[in-house]
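The block underneath contains the structure these notes are about, expressed in structure tokens.
Here the complex is missing a single protein chain, while all its other protein chains stay put.
When the chains are written out, they are named A and B in that same order, and each has its own residue count from 1.
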Amino acid sequence: MKLELRGITKRFGALVANDHIDLVVEPGEIHCLLGENGAGKSTLMNVLYGLYRAEEGEILLDDVPQHFTGPGDAMAAGIGMVHQHFMLIPVFTVAENVMLGHEKTNFGGRLNLTAARQQVREISSRFGFDIDPDALIEDLPVGVQQRVEIIKALSRDAQVLVFDEPTAVLTPQETDELMVIMRQLKAAGTSIVFITHKLREVREVADRITVIRLGKVVGEASPSATNTELASLMVGRPVELTVHKDPKIAGEAALVISHLSVIDHRGQLVVNDVSFEVKAGEILAIAGVQGNGQTELTEAIMGLQPRVTGSIVLDGIELRRESTRKVLDSGVGFVPEDRGEDGLIAGFTIAENLMLDRADGAPFVKAGALQLGSLAEFAEHKIVEFDIRAQGIGTHAGKLSGGNQQKVVLARELSRDLRLFVAAQPTRGLDVGSIEFVHSRIVATRDAGTPVIVVSTELDEVVALADRIAVMYRGEIVGIVPGTTPRDVLGLMMAGELPDSAEAAA
Amino acid sequence: MTTVTGNQGVSSSAPIALASAMVRNWKTPIALGFFAILALVLFGIFGRPGTSTFRLSTDTDFVQIPMIPVDARPASLITSVVLVLIAAWATRLVQRARRVPLWIIAVFAVLFLFTFLVWASAGLRAIPVAGLLVGAVSLSVPLIFGALGGVISERVGVVNVAIEGQLLAGAFVSALVASATRVPLLGLLAAMVAGMLVSFVLAAFSIKYFVDQVIVGVVLNVLVTGLTSFLYSTLLSPNQTTLNSPQRFQRINIPVLSDIPIIGPTLFRQTIIVYIMYVAVLVVWYCLFNTKWGLRLRSSGENPQAADTVGINVNRTRFWNVSLAGAIAGFGGAYFTLGSVGGFSKEMTAGAGFIALAAVIFGRWDPIRATLAALLFGFATNLQSVLSTIGSPVPSEFMLMLPYVITIFAVAGLVGSVRGPAASGKPYVKG
Partner (left out) sequence: MTDSRPPTPVEPGPPTEPGPPTGPDSSTGHGSPATPGSPAEAPSRFSGVLREITTGNAVISVLAVVLALVAGGILIALTDPGVKAASGYLFSRPSDTLQAIWTSVSGAYLALFQGSIYNFSRPDFASGIKPFTETLSFATPLIAAGLGVALAFRVGLFNIGGRGQMLIAAAAAGWVGYSFDIPFPLHLIIALLVGIAGGAIWGGIVGLLKARTGAHEVIVTIMLNYVAYYLVAYLLRTPGLLQAKGSSNPKSPAMKASAIFPDLFGPNYNLTIGFILVIAATAFVWYLLNRSSLGFKFRAIGENPHAARVAGIDVKNMYVYAMLISGGLIGLAGANQVQASITTGFGSGIDAGIGFDAITVALLGRSKPWGVFVAGILFGAFKAGGFTMQASQGVPIEIVLVVQSLIVLFIAAPPLVRAVFRLPAPVAVTRLRPSKISGKKAVVTK
């Protein structure tokens, strides 16, 4: 099926998210939509899928104009979508999720689960998936959940399939498998729109590439273009893909973690007997696919996990079993991975957010009373220092862009005397300019002699920042390797394998 | 911290032996132990002498079962020792990192109740077991309808604190309509419409205007209380005979079934409202888990955006199911006027809606369990009145407190973790 978007314009208030976007996807083609975070890719696809209504423009399928009032219409017309945040119901089974919205029923309105199971099995076998139709979604690994999403779309006879940042949660190996599936789908005649900001994947699988920047189509590229060409097209200026970093002058081991295990609220061992150390003045990157225990590991360091065994020693002081307050007071700076949820309070002003983890004593509190004067002074200073673009210190954090929100978090955490800096997914969802800024601050912190832990699922980021890399898989550290380790080795480690060459290097 | 994707990634994969051993839940054995020792000390060791008698049959029963006399002290002592043993067993199970099965807790509860009854009625008049149960069912009827309304509403994603208002509106309107038309059935229908109207307001404010659902619920209760009381004073009270003397439904004895001892009088000598209730519970339970309606309803309450992306109109689904929930609760309200009391009086629901809400949570958002919870609350309330008629030493206030204390224990997690629909209470805002 041929998909054509003509002059799609979508505004949010005064903001133009999509500005007269044209796009043609031929039948059986993999068409990449490339653009950095916030460029308007997802908005465009939500318009296509009937979730948003465009102010201008039209959607044509096989040259027939379509009028979608909701996702139901889009699906009926043959458009399927694999969402970035899976649209699955955790407490339902695979079969129930697949049938939802187009249920077949037996006599008396009873759901025909047999038919749904059959459909799941049939599509699974076509693509070589191994999926139990009666498994609960919440019990499935992320990669499998994504396949359920694909089955969902195919069970509705989707002719155009949209993948919205599908690789964000996958291991490199799973990513390769997904590429295979995409090619299989393409061979079967399905048109595919592949949304991503990862250059490597684009070049590997795309037939055509359309680049979007600030809501506008800025050009088309062929898959043979170089990374640098694609990146500068995407960002609108020449981009350096590497971070400037002096060789490390590492000192003594400052943080020593030994035999650390974390059990989550469901009784699962999410971090399993992990030991490593971080020296003063080095960046240890913790790589791995989302959900392999990195989150819980950082939270355990911060005193945010209730069931932790083992030890966490910072400069000779045991931090395990200490409260978060105590950990912060020991000089640990922390950038949580979900900044909107855990890092900031949207309804608080920038100034209030800057004192969020210092609400107990000097300089912002004296005898239980807030010192609004010194807070304002501090905030004014930090807004300049960290280049936070806002109307003033009274602006609510929720009104800031992602990059500026992250700058507020960094400004807060880096303004204390740090003995350890932990940054989890510090650049997730940021535009390239902000990424560069965040990276330079992290490197500066290292250069000041502070031990730094960076948790990242993005290999590019890991390779750019790390002095040493620890790779986590299923709660365990597969190995700790030098920052110069090749990507393919890291990729294997992220899938749980430790190549001999890597072991030798470590 | 819970990062949803994070846990999912690992949960299926990690083969972990250590895990379950580390998280033992000591709440159940502690609670059982507490109650067992309470029984042993209060009812067993310091028990009251005398004979307790259980009267199982009513006078009109086809088959008469003789009274069962029990010598209170030894009986209490024996059963409370059994209770202690059960508690010890539960402790042992948890020590071995196993779960305490539900049936053990159920057996414990029944035995505890028996011990308590033996103790409380020692040396007094016989306990009319059938009467106790009949009254329990009767008091539970509005609670069960309210709880069903609560389950539907919360399952679709709207917290329904307005059950009280829906019951009260149903009671008022059914009395008014049934009196004015002299047709009780019309009163029932009108009660459903009234409950639905209350739901419309709840749905409109929470779905269209994104007002916090609990706040709307609380305010609606005040509004309905005010309206019905105002209209009672201005309309019903001056015209008591024409507007507030509805005909009550007659009891219908189901042939054969109603002659079964104990069960017969309890379940099968009831009014049409109660029979409809049996059907309603089963139908709601069946449909919620086995039909397209139920699947879509639950999806809207668990992950509305996912439901939206497969073409389900979440807000419409929510609106109509909240309305349905209101209709069911309103129907239950009619029981106050057409089933039990007769005329309407100010604030006659007296907090039944809140108990129904507690039953929803206690019953973990499951129609059958919520019904059982409602029956439990009805039973406790009726137990109090039965005990005070036979002159028991337990202050009635403490018996009346019981359902509420039980609920606090329940939500504090002694009965197990409570997990409601994920998106209940959250408005669904489309982009």
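Here, a contact is a pair of C-beta atoms (placed from the backbone, for glycine too) under 8 Å apart; a residue touches a chain by one contact, two chains touch by 3 or more.
Note that the structure is a prediction, hence the values are computed from the model and not measured.
S.K.: Would you indicate which residue among A:Ala116, A:Leu430 or A:Met493 is in contact with the undisplayed chain?
M.R.: Hidden-chain contact among the options goes to A:Leu430.
S.K.: If the hidden chain were put back, which of A:Glu4, A:Glu149 or A:Glu165 would touch it?
M.R.: A:Glu165
S.K.: Looking at the full complex, which residue from A:Thr309, A:Thr324, A:Ser374 or A:Ser415 touches the chain that isn't shown here?
M.R.: Considering all chains, including the one not shown, the answer is A:Thr324.
S.K.: Per the definition of touch given earlier, which of A:Leu344, A:Ala379, A:Ala470 or A:Leu490 contacts the omitted chain?
M.R.: A:Leu344
S.K.: Which residues does chain B use to touch the chain missing from this display?
M.R.: Touching the chain left out of view, chain B contributes residues 1-2, 154, 159, 161, 201, 205, 209-216, 218-220, 222-223, 225-227, 229-231, 233-235, 303-305, 308, 351, 354, 357-358, 361, 395, 397-398, 400-401, 404-405, 407-408, 411-413, 417-420, 422-431.
S.K.: What chain A residues would touch the chain not displayed?
M.R.: Residues of chain A in contact with the hidden chain: 12-17, 37-46, 51, 84-85, 164-165, 214-215, 265-266, 302, 304-306, 323-325, 327-329, 334, 336, 338-348, 352, 355-357, 359-360, 365, 368-370, 372, 389-391, 395-406, 428-431.
Throughout what follows, only the chains that are shown with their structure count from here on.
S.K.: When the centre of a chain is set as the mean of its C-alpha atoms, what distance in Å lies between chain A and chain B?
M.R.: 44
S.K.: Quick check: in the complex, which residue numbers of chain B touch chain A?
M.R.: Against chain A, chain B makes touches at 1-14, 16, 18-20, 22-23, 287, 290-293, 295-296, 298-299, 302-303, 305-313, 422, 430-431.
S.K.: Chain B touches which residues of chain A in the complex?
M.R.: 46, 49, 51-52, 70-73, 75-76, 81, 83, 86-92, 96-97, 99-103, 105, 109-111, 138-142, 144-145, 152, 169, 261, 263-270, 272, 289-293, 295-296, 299, 304-305, 307, 337-338, 342, 474-475
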